[in-house]
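Of the protein chains in this complex, one is absent; all others appear in place.
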Amino acid sequence: METLDFRFTSTPAPRASDPALCGVVGSGNLEILVQPGAEPATCVLTIKTSARGFGDTWRAVLGDFAASHPAGGTVIAINDMGATPAVVTLRLAQALAEYRGGAQ
Amino acid sequence: MNHALASRHSWFEASARTRLAGLLDAGSFREILPPAESQPSPHLAQLDLPGAFDDGVIVGGGRLSGQSVLVAAQEGQFMGGAVGEIHGAKIVGLLRRAVKEKPAAVLFLIDSGGVRLHEANAGLIAISEIMRAVLEARAAGVPVIALVGGSCGAFGGMGIVAKLCSAILMSEEGRLALSGPEVIETVAGVEEFDAKDRALVWRVTGGKHRYLMGDCAALLEDDIAAFRNGAAEFLAAWHEPEPGLACLRARQSVLEKRLAAYASYRDGLQVWAALGIAQPETVPMLDRDSLVALKEGLPT
Partner (left out) sequence: MSLNDILDALFPAGHAVAVANQVITGEAQTAQGPVAVLGTTDAAAIDHAMALALASFVLDTVERHPGRPLVFLVDTSGQALSRGQELLCLNGSLAHLASCVDLARRQGHPSLSLVTANAVSGGFLSFGLMADKAFALAEAQVRVMDLRAMARVTKIAHERLVDLATASPIFAPGAENYLRMGGIEAIWPAPSAALLESALTTVRQTLPASDQRMGVGLTRGGRQLAAGIAKIVQSTRVGA
């Protein structure tokens, strides 16, 4: 297992009242927990992944996501069981949409 | 595609959270120890494995057809729904809560291979605690209803737990047994149990076989709405009996007679023929309603 930490500048997301969870920690899948953070223009991510040595791929996928989605002001925790970049991107979009759906 | 099929939402395919959302009255579910308030298993981390925030089981309260219920739902996709220290303690806590809170029922969405080997000792003791807590809740008058229809079925210690519940409601796709076919094949050989022969596995452990033998109370379609309706209907008609000698004597007699009659059988086909089914080979093809009608027409 490898633990990765990233911070990206991102357009502020509306602050939601409830955390959002998406996905399941199953083979080729991951779970993503989105919670409100303290820095409005920053997306803070922590990833625990079963696959070692993919730090650069994670940085690229998550950087793209933070640049293309308003994810500022969130803290995102990920538990991963070898999801592909496509699955990661899809789940992140779902999780953020659910988080924003709960916004007040 | 007809409308009924189009609107069906498979229980087997769904995640535990999706099952719960569809099982309970809309918006009624309140999770205890939700992901944002919990930590993944440190024992898995020690073995270099990522955990899940809920440790593979979701517990909480909600409403079923307006009645308040407590629920536990195992996530089969995470470590095969297997029971570790945190996972087990959440279920035990929920069952103990039921003793005090006296909900209309505890709905137990079982989807588990049993003990989580990575936490084997904690898991085994936890399953023992779950067994006693199920019986404690039932003795307090709270029905505990097992819903079995997920990809991991109810195996190992969770197979025992399922049979300690007031009733098991099961889909054809669900499986219920003690040792998994793979374990039996590994230890006793492929001629004893060919785990890759899916049709055989279902004839021995699947929902239809368990229903025909009376080991589950109802056979349901693989559909979340069918589980919701099935659970509500069962609950409306059920009164939890007090634990007593007469009831267990009667059960003992049923099990002894069954063992005497079927001890030499090794395939569901043989049992179904002995139950009086004229064409046992057609059973795997029958849809749920036809099978229920067939069982209701059997000699008792």
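For clarity, chains are labelled A and B in written order, and residue numbers in each chain start from 1.
FYI, a residue touches a chain if its C-beta (ideal position, glycine included) is under 8 Å from a C-beta of that chain, and two chains touch if they have at least 3 such contacts.
Keep in mind that this is a model prediction, so the values were computed, not measured.
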item	value
Shown chains that the omitted chain touches within the full complex	B
Which of B:F12, B:W238 or B:Y265 contacts the chain that the document leaves out	B:Y265
Identified contact with the non-displayed chain, of B:A133, B:C152 or B:L169	B:A133
Residue touching the undisplayed chain, where the options are B:A105, B:L176 or B:L291	B:L176
Missing-partner contacts on chain B, residue numbers	30, 32-33, 42-43, 46-47, 59-61, 85-86, 88-90, 92-94, 96-97, 100, 115, 117-129, 131-133, 135-136, 139, 154, 156-157, 159-164, 176-179, 181, 183-184, 187-188, 192-193, 204-205, 209-210, 213, 215, 243-245, 248-249, 251-252, 255-256, 258-259, 262-268, 271
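The definition used in the following text is that only the chains that are shown with their structure count from here on.
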item	value
Whole-Å gap between the CA centroids of chain A and chain B	33
Complex interface listing, chain A residues touching chain B	1, 19, 21, 24-27, 29, 31, 33, 35, 48-50, 77, 79-81
In the complex with chain A, residue positions of chain B that touch it	15-17, 34-36, 40, 45, 48-53, 75, 77-78
